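Heads up, one of the protein chains got dropped from this complex, but the rest are sitting where they should.
For reference, chains read A, B and C in written order, and residue numbers begin at 1 within each chain.
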Amino acid sequence: MIKKVLVANRGEIAVRIIRSCREMGLKSVAVYSDADRSSMHVRYADEAWRLGPAPSTESYLNIDKIIQVAKESKADAIHPGYGFLSENTEFANRIREAGLIFIGPSAEAITAMGDKMTAREMMKKAGVPIVPGTDQLPESEDEIKALARKIGYPVMLKASAGGGGKGMRLVKTEKELLPSLLRARSEARNAFGNEAVYMEKYLLEPHHIEFQIMADNHGNVVHLFERECSVQRRHQKVIEETPSPFITEEIRAAMAEQAIAAAKSVNYSGAGTVEFLVDKDRNFYFLEMNTRLQVEHPITERVTGIDLVKAQIKVASGEVLAFKQEDIAQRGHAIEARIYAEDPANNFIPSPGLIRHITQPLGLGVRTDGYAYEGYEIPVYYDPLISKLIVWAPTRAEAIKRMKRALYEYKITGVKTNIPFVQRIMEAEAFVKGNYNTHFIDDNLEQLLQPETENTQYEDIAMIMAYLDFQNRQHKRMDFGQKAGNQSNWKNFGRLFRHNPY
Amino acid sequence: MIKKVLVANRGEIAVRIIRSCREMGLKSVAVYSDADRSSMHVRYADEAWRLGPAPSTESYLNIDKIIQVAKESKADAIHPGYGFLSENTEFANRIREAGLIFIGPSAEAITAMGDKMTAREMMKKAGVPIVPGTDQLPESEDEIKALARKIGYPVMLKASAGGGGKGMRLVKTEKELLPSLLRARSEARNAFGNEAVYMEKYLLEPHHIEFQIMADNHGNVVHLFERECSVQRRHQKVIEETPSPFITEEIRAAMAEQAIAAAKSVNYSGAGTVEFLVDKDRNFYFLEMNTRLQVEHPITERVTGIDLVKAQIKVASGEVLAFKQEDIAQRGHAIEARIYAEDPANNFIPSPGLIRHITQPLGLGVRTDGYAYEGYEIPVYYDPLISKLIVWAPTRAEAIKRMKRALYEYKITGVKTNIPFVQRIMEAEAFVKGNYNTHFIDDNLEQLLQPETENTQYEDIAMIMAYLDFQNRQHKRMDFGQKAGNQSNWKNFGRLFRHNPY
Amino acid sequence: MKMLVKSGKQEKAVKILKKEGDLFTIMVGDRTYELDIVKVEEGVYSILHQGESINMEMIGSDQPGNYKVNTLYQSYNIDVVPALNLAGNGRAKKDSHQRIKAPMSGKIVKLKVKEGDAVEEGTPLVVLSAMKMENEICSEGKGVVSKIAIKEDDLVKDGQLMIDIKA
Partner (left out) sequence: MKMLVKSGKQEKAVKILKKEGDLFTIMVGDRTYELDIVKVEEGVYSILHQGESINMEMIGSDQPGNYKVNTLYQSYNIDVVPALNLAGNGRAKKDSHQRIKAPMSGKIVKLKVKEGDAVEEGTPLVVLSAMKMENEICSEGKGVVSKIAIKEDDLVKDGQLMIDIKA
């Protein structure tokens, strides 16, 4: 039924979605901003259409233009990816009004779950446990302070329309409350066009564990097990794994049941994720439901063998789910590392720029979902995610070792990345033992940022290499000046660096 | 117990073995010929030691030198990979005499199975069905002709010490017999240092189906199911898949039983492969046993989840197999395509040379085992295998589509490759239906070599691009001559091709 | 200088009608294309044509103006040549020599003819070993070996002249 899919996104997720379209024999339409003309999703799709200037508000968030392109290109369905318009009710509605298929749940489900406060209310009614907290915060600063005192510090500020850590702030003392609120509102406004913020109790030693849901339009809802996402920095996930090393079989079953109940309460359709916070005593609370594909969906794909994008497209076409709950099993262990263009040594500031060299890790049990290539300039306008590195192995211990091996192979030059930081996480005792919660990075930051112990020999050799390269260049330059004379000299020298197979 | 592994091989298999060593925390020692100083296995290993000049006889086949390097580098085990010395009894013996561990079976098992004629004798005794054929061929040309007539054409010439299609020739008529024998002997001598050749009946519409065996030193022997390897060109495998679309569950069980019987008859230890020919009526015959890791082992790894190199190393360390027969299942479907540096349009002649550009396929369900990188010059001395592309999906139909998607992403420039040819195989009706035997490539060669139907538009655009590039270069060159004058002109033009993200 | 572009038997004139930024309006033969052309990697171009995303890879050769242009499955051998040269172009076709070039890089393991030998179509000339395979190279026609430019054990490069045969 669906023949041509417009992917209203960019970066790795656009490429990933187009991959599945290609495997299904569907035509794909990429859209791009001026900053993305040479981006991989444009090169990889069957068609590519311009949206507008670089800022997302004028391109990837421009509903009118996206629908216009869908019509001109004769696409019959739109996949929103994650971020951007993926949880925007108006977008879903406008697509359906235009006679096109939105690859996602109903606008009602998005509205219900998209507004975190409404979602809390609904879960309360459905009997799903929720974290103690407030409705939308009032204007009065005194009232806000009173609410925070009542809940008790630390508290969490969250964008009502939020997701992905944007507009989220942890507040530990009253002094930080108002400045953090301003920042949260500003980020929420920029990211979602909605500055409503609410407040929740901050749980102790919490785990962030989520369940993948898949539902069709015929009343079938299944879960595809959990993802443990507690390795976070500033509420931004860095490492995800499945199964969770923390929960027991009983808790897993109870959470799965509640996740399905949550999805059913909004007549959910398509792929969705029910996020829970789990405290140190394994009490779990509904946190939010993301009504879209999740960044970390590949680890679920790896342990279940199900291609979630294909499943989404089939559900949107009206098909019945191809698998029943009893068909779905978690096999082995998968870990995902998000590779960001950022500088961990310098407070993790983003590091956009030109990719001078990239070597992807390959081989047994390794999957890379990325979009960067040699010579690509990562723009400053969008997310710093370069790629996702996913490994699988029969056991968690082996998966960690495989991840270390893959990170060893992963070379990206030109921009700074968090690869060495992720490597350190894989070596950290708490992570290796599976004994960590959302404070893991903060608690271990010093160790995670520590450089390798000094190696005089490597430093000496690095100095030698700099010297040789410098000399090599000097001699070359000299030769440009004096033609005949020194020529043989530097050429000889130059040749020392080139390998001749004959 | 094993702490440092010397890998007595090169190319993709050396890299693949070192990957598993790295994941196990073992140090790796690469060895290299002069043609391979800049090869990936040298760069990827912890240590790298020179063996000698480019020709294999002076490097990768130089037993003395390899053992000397093992001692100097303090390696305690040697992994032979496939090809080269992997099935050389003397090598296995010399390693053990030097007090080192050979990661492979006993010298006796290699001898028994390595000599194809001895192996046939043993299987006859063990009750495993074998293909009608001869012992080592006599010197007399008349006698050879008589033997061939007795078996009946077509017959197959095979190197007694052979493997991997080297020294193998199909002979359809008496006229071809002696020239083919000369060629087979020459190839056998060069590849294995042994020119003994024997003759077998050539079966009708045969399938080449093999079983992966894993055995430890404590009497445990398991099989890891079959691989269908009937897509061959000149007895060189091109595509392998598992499960086989041809055999039934009953035949699979019967073949597995015989494969285990074959391995037990030589007290086998480590990873091995029992190859069968299966005729159109699903009668199966023992063909040979390869006493080493097989090129196509990754598809077995993918459907069973077992890392065969790690399993080999553990067995060599004296460990008991970590899995029992009932733990091993075939899940989903895996296909491997061998990517060769060769020119299908020009009689498949090898195409060594400089890799100017390479883009590896990535994403869900794709594994690449290769060793080439941008700027690497594939030497003329060794095998033309660049990499192996392995895909997995829940079903065979989806795996084929995924393979097509991965091939679409796979770009290698500078040398000619068989990527378009493999793409065509994935589209061929007989392959898609799973209805093919070892004649598949010959029977479909014309279709498999046919170029895409003409696309005037693409040709026009290609002409435009050549024109623009040419003009661009011309203007650049002019500018070198006349400094100031035309400068802005070509610079402007040059800039048209560069994307500026700001 | 006016240039023509050749691809196989086709010969067309190319004319840039307009360019604004990355957008080109170009006429090739009697057809006009509006193309959005961006160089994305060395020798790799992303081209948008009426929405369609086309990737082309250009490989220059030693000969100026000669390109191999790869699209997804197709590979075009294209020459950009001065318009003048085309008329009187009679190269190679009527050559009475058969120039045997190495079809791949490799090593000469056997030389089967010597200068002055008469050969037929199919007469084996040399055995070239590359990547572990021995490849016999045969004469494509009748003639006399006029020159042998290699000897046994030589390493040859793809395209290197090995033997000249006079018809």
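General observations
In this text, a residue touches a chain if its C-beta (ideal position, glycine included) is under 8 Å from a C-beta of that chain, and two chains touch if they have at least 3 such contacts.
Predicted, not measured: the structure shown is a model, and the values here were computed from it.
Within the entire complex, contacts from the absent chain reach the displayed chains A, B.
Among the residues B:V15, B:V42 or B:M426, only B:V42 touches the chain that is left out of the figure. The hidden chain makes contact, of the residues A:P53, A:P154 or A:G353, with A:G353.
Touching the chain that is not shown, out of A:A329, A:L445 or A:M465: A:M465 (per the contact rule at the top).
Counting over the whole complex, subunit B has residues 29-30, 37-38, 42-49, 72-73, 373-376, 502 touching the chain that is not drawn. Residues of subunit A in touch with the missing chain: 166, 183, 186-187, 190-191, 341, 343, 346, 349-353, 356-357, 380-384, 408, 411, 413-414, 420, 423, 451-452, 455, 457-471, 473, 496-499.
The criterion applied here is as follows: only the chains that are shown with their structure count from here on.
Because contacts link each chain to all the remaining chains, their graph is best described as complete. Subunit A and subunit B have Cα centroids separated by 37 Å. If you average the Cα atoms of subunit A and of subunit C, the two centres end up 46 Å apart.
In terms of their C-alpha centroids, the spacing between subunit B and subunit C amounts to 31 Å. Multi-chain contact residues of subunit B (touching two or more other chains): 380, 408, 499. Across the assembly, subunit C contributes 22, 38, 40-42, 155 as residues in contact with two or more other chains.
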